[in-house]
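Removed: one protein chain of the complex. Kept in place: all other protein chains.
For subunit A:
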Amino acid sequence: MDSMILGRYIPGDSIVHRLDPRSKLLAMMLLILIVFWANNPLTNLILFIATGIFIALSGVSLSFFIQGLKSMFFLIAFTTIFQLFFISNGNVLFEFSFVRITDYALQQAGIIFCRFVLIIFFSTLLTLTTMPLSLASAVEALLAPLKRVKVPVHEIGLMLSMSLRFVPTLMDDTTRIMNAQKARGVDFGEGSIVQKVKAMIPILIPLFATSLKRADSLAIAMEARGYQGGKGRSQYRQLKWTLKDTLTILVILVLGCCLFFLKS
């Protein structure tokens, strides 16, 4: 279950690992925004170079990023090919039967492909270099401005942390329940579709029952420990924003400006 707790985090001590999770989260969001401005070969090239530099600085092996691409491979291939075959603007480069490829379609397919790859790389870079619990803190911090419009930011952060804590526990519960039912003769792998669905019930009922009981117990324990809501609370985990974080955001803003002026 450690893999679930760590998400896809790869331990390391690179400059990217040591950045504040808030600056990394903010940087990733800015980069995804910037990607949608990259609509010609020059802007895409610049973004790929910048991304290559970021990946190199993280010290994480490229194979992890390739792996991230693999899980999205079908979607990328499908959408790219779709663009290629169904855009009919521009000069015809190739035509055979119902297949018709134009130079404009080729360019659009290339841009869509690059956009996909870049977004996956940014996202993968963030999740590979940051612990999920740190990211939960970062999400809460970045949502802080929404307090002014009555969004319960502390509570969202609390629920996110609680969820993070519960996922591996419920995963273990599910495994335990399935093994217990197998020991009593329930067969999950055999039979018709209807029988397989029926076999789900002995898993779901105890899982829901124990989960709701666990939530109830947790709530009682929290109140017994003095929990009264977000107001007036201190925080054990403190995030520290440093000069490196400021420079990171500035670099990305400069990158954004360049792409904004270079886009066609």
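The working rule: a contact is a pair of C-beta atoms (placed from the backbone, for glycine too) under 8 Å apart; a residue touches a chain by one contact, two chains touch by 3 or more; residues count from 1.
Heads up, the rule we're going with is that contacts and distances are computed from a predicted model.
Set against the options "Biotin transporter", "Sulfur dehydrogenase subunit SoxD", "Electron transfer flavoprotein small subunit" or "Phenylacetate-CoA oxygenase subunit PaaI", the UniProt name belonging to the omitted chain is "Biotin transporter".
Screening A:I46, A:M162 or A:C258 against the full complex identifies A:M162 as the residue touching the chain left out.
For the chain left out of this panel, the touching residue among A:L170, A:V186 or A:L239 is A:L170. Screening A:I66, A:A144, A:L218 or A:L247 against the full complex identifies A:L218 as the residue touching the chain left out. Interface note for the absent chain: among A:L57, A:L106, A:I120 or A:L239, the touching residue is A:I120. Across the interface with the omitted chain, subunit A contributes residues 3-4, 7-9, 28-29, 32, 68, 71-72, 75, 78-79, 82-83, 86, 108, 112, 116, 119-120, 122-124, 126-127, 130, 132, 135-136, 139, 155-156, 158-160, 162-164, 166-167, 169-171, 173-174, 189, 193, 196-197, 200-201, 204-205, 207-209, 211-216, 218-220, 222-223, 227-229.
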